[in-house]
Every structure is written in C-alpha cells, then in structure tokens.
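With one protein chain held back, the other chains of the complex are shown just where they sit.
Our next item is chain A:
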Amino acid sequence: MKSILRGGNRVLISKSTNVYTNLALERYLAENIKHQPKTRLLLLWRNQPCVVVGRYQNPFAESDIKYLSEKQIDLARRYSGGGTCYHDLGNLNVTIVTTREDYNRKKNLHWIVNTLNEAFNLTLHVTDRDDIFLDTFKVTGSASRLERLYAYHHFTLLINSYLNDLRRSLKSEDQMKITSKATSSVRSSVLNLADRNNSITYEKTIALLIEKFFQWNNEKTTTSCDYIDPLLYYEHIKDFENELKSQKFLYQVTPPFVYTIEHEKQPIEISVSNGIITDIKGNDSIIDKKNFLGQLFHGVYHNIQKLNKT
C-alpha cells in the first residue's frame, strides 16, 4: 500500500477510465507522494467520453450541457487552470508531477514533442501558450496547478479521438449569452496524431513514453512503472472524487456571470454569483422573478431555456 507514494522517477498508469476517479487519483498522488528534488512522476490515464473545464471556467459557456446529458458524456471541472477539453479513449492524458522548484512546463513539452517527432516522424512544435501544434492544428493544450511543495502539469494528446463528438460537445449556444470574467477557452482547429501517421496508437504511445521517460530522467532501468487500480485506493481518494462529482464544484464555483436572454424581444439579464441567481433585470410581466431569485442557476436552467424560446 505504501509503495504507491514513494518518490523518485516513476511512471504510473491508471486502470480507471472514469474522469472523476482519475482527477481524484492525480490530486491524491500529487499531494501525498514523497516528492524528491530533481525527479518526476509521470501519470498516464484516459477517460470515457467527457468534457473537462478549467478551474475558473463557466461550463455553460464552454460546452453544450444539454447535449452532454443526452449523450451521457460526463462533465468535470479540474483543479488546474486553462481551457476546456474533450476526452475519450483516443485522447491520452499525461500528468507530470514535480516539486514546486522543479516545475517547468516548457521542459516537459519539449521532451514530449522531441520524443514523438523522432519516433513517429512528425513535426510537432510547442507554442508560446504551451500548446502543442502540428502545422496549424492543435493536438493539445496545457494546464497546471502549483501548490506549496509540489506542482503538476498536465495535458492531453489527441491520438485517435472522435473529433466530431469533440466539436459537438464543445459547441455552446450559451457562449454569446454569458458575460463574465471567467477564463475563456481559445478555440482551435484540432487534429488526431493518427490521422497524420496511422501507425500511431494509444498502446504504442504509452509504451514509447514509458521507455523514453526513464532515459530522459537518467534511469538505467524501467522497473518503476506500475499499472494501478484506483479502486484499491478508494478510501484515500474518495473525498476528492466526491468533491469533483458534486454539483457544487461543477457549477457553484463558477466565477460570477450575467446570463442575458431575449423574451418577445425584451431582454432579461440574470446575474449569478456562487451559482445562485442574485439579481434579475427585466420586465415583471415576462418573468416571474420570485420563482428564480435565490435559486441555483443550474437548477432552473431548463426553465430559463423555455423562457428564451417562447
């Protein structure tokens, strides 16, 4: 049981494909591993279809909430910054955990880019915003969380995702209705690595990353590599997992925003703070304010949509 938390250069591959479990596992490991200077933990994971928003984003502005629930695509908020991404089994998640002093996103990204370029004959490059592009197409972004003693940097690699589902899930009709200071995503054209070189698979990529990770960190053996089943650590990760799944963390921690709709050509402005409707500007004849004021926005979202349509 203890060995999962030992420090040093290590690779862990999660056997779970549940986004909440994996985000909880990532946070648990980052917080509890005995971090040693000049070493890295590489955590590899992937999820069933889901949309993951950044810590200070508005899920209504970033994704089509209604479509997600119809298609049973999970919605999650992560602890790190950055923009929204779509995950499925063709999108590999890479997390690199270090001490706070050793945190260096550029180093991590250049390692990945050089490794993939060499192995698969690609021309990936790292941008100023710490994204990875292939020509003009994005294959990943970056996000990170810095804590007192440790930091983690994570990103995905689009290997063979359903890009139509990605585009559809991230198409928000609410985007234009929302005014907010929340972090907004920079939308980019995306590309699967496998579409450029069809020999690239999920399995090949993780085998490559494991091998090259130990070389990068000057380790002679590749023995510190383990597949882990997060279920075995449920007692340790359940608090994070419950928080990640909670309506509170999904919706209520969204930065304050104003949601503007039109009803019979008259505007209605709904102010939301901590997920709760705090103010409504609009004609009383078109909106019964007392039914909405003080309510959770995500709880009455459906009713608000009805107002918008009639």
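Keep in mind that, in the parts below, a residue touches a chain if its C-beta (ideal position, glycine included) is under 8 Å from a C-beta of that chain, and two chains touch if they have at least 3 such contacts; residues count from 1.
Just so we're on the same page, contacts and distances are computed from a predicted model.
According to UniProt, the chain absent from the figure is "Glycine cleavage system H protein", selected among "Large ribosomal subunit protein uL14m", "Glycine cleavage system H protein", "Replication protein A C-terminal domain-containing protein" or "Sorting and assembly machinery component 50 homolog B".
Annotation: of A:59, A:82, A:230 or A:275, A:82 touches the absent chain (contact as defined above). From the options A:22, A:63, A:183 or A:205, the residue with contact to the unseen chain in the full assembly is A:183.
Considering A:142, A:205 or A:224, the position touching the chain not shown turns out to be A:142 (whole complex). Interface with the hidden chain, as seen from chain A, comprises residues 54-56, 79-83, 101, 105, 129-130, 141-148, 181-183, 255-256.
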